[in-house]
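Only one protein chain is missing from this complex, and each of the others stays in its spot.
Right after this comes chain A.
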Amino acid sequence: MVQIFRPGADTIARIVLFAIPTVPVLAVGFAYSLWHSPYATAQDVTREQPVPFSHEHHVGGLGIDCRYCHTSVEKAAFAGLPPTQTCMSCHSQIWTNAPMLAPVRASLAEDRPIEWQRVHNLPGYVYFNHSVHVAKGVGCTTCHGPVQTMKLIRQAAPLTMGWCLDCHRNPAPSLRPHEAVFDVDWQPPENQAEVGARLAKERHIASPQRLSECSICHR
């Protein structure tokens, strides 16, 4: 009887048999890596802005407080973007003819807000409130990274739900004394575990029971 298959067919059969269990696992692993990568999360991506506003210069260099521009961060869900008038509180006096600031002057003259490109964008079904995080002692740089070093602002954290939960399930390492919340140079002390646990208790932060409930963020 004539052979149906050549000897090489055995190798193909072995490869196929090996692939049946391994390929699905690898495919899931690949999909997960992709979904976790900056390609999907937009982490560390800088966006082109109408004016190349530098946090490095204004925060790191000049030492302007976060709240000078983001005025509602202690009181509202949205931290607030400054109106053109806030920029002009200085730039009506200094760098008044800088070409880089032309869009800012045009914005004031035409009474039209500058269209900043949003960098930190949460889905609509996520309820996020800046004020409660500030009130409970989560510092700006904990989530936004070292903004005092960023020439253009970028998303320092992945902003995935898993990243939110990392802190909601274990907030102690991220809690600061109230006076340090807006301190961009704050570093956790040696005994942060102890301090954080005490702060969590004092501030009635019920984690993980309460903070990992679905309805905390999905209302």
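Everything that follows uses one rule, which is that a contact is a pair of C-beta atoms (placed from the backbone, for glycine too) under 8 Å apart; a residue touches a chain by one contact, two chains touch by 3 or more; residues count from 1.
To be clear about the criterion, contacts and distances are computed from a predicted model.
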Can you tell which of "Signal recognition particle receptor subunit beta, a GTPase", "Polysulfide reductase NrfD", "(Fe-S)-binding protein" or "Tetratricopeptide repeat protein" UniProt lists for the chain that's not drawn?
"Polysulfide reductase NrfD"
Given that one chain is not shown, which residue among A:119, A:152, A:165 or A:197 touches it?
A:165
Of A:10, A:65 or A:115, which one is in contact with the hidden chain?
A:10
Taking the entire complex into account, which one of A:15, A:28 or A:193 touches the absent chain?
A:28
By the contact criterion defined above, which parts of chain A meet the unshown chain? Give residue numbers in ascending order.
4-5, 9-10, 13, 28-29, 32, 35-36, 40-41, 158, 160-163, 165-166
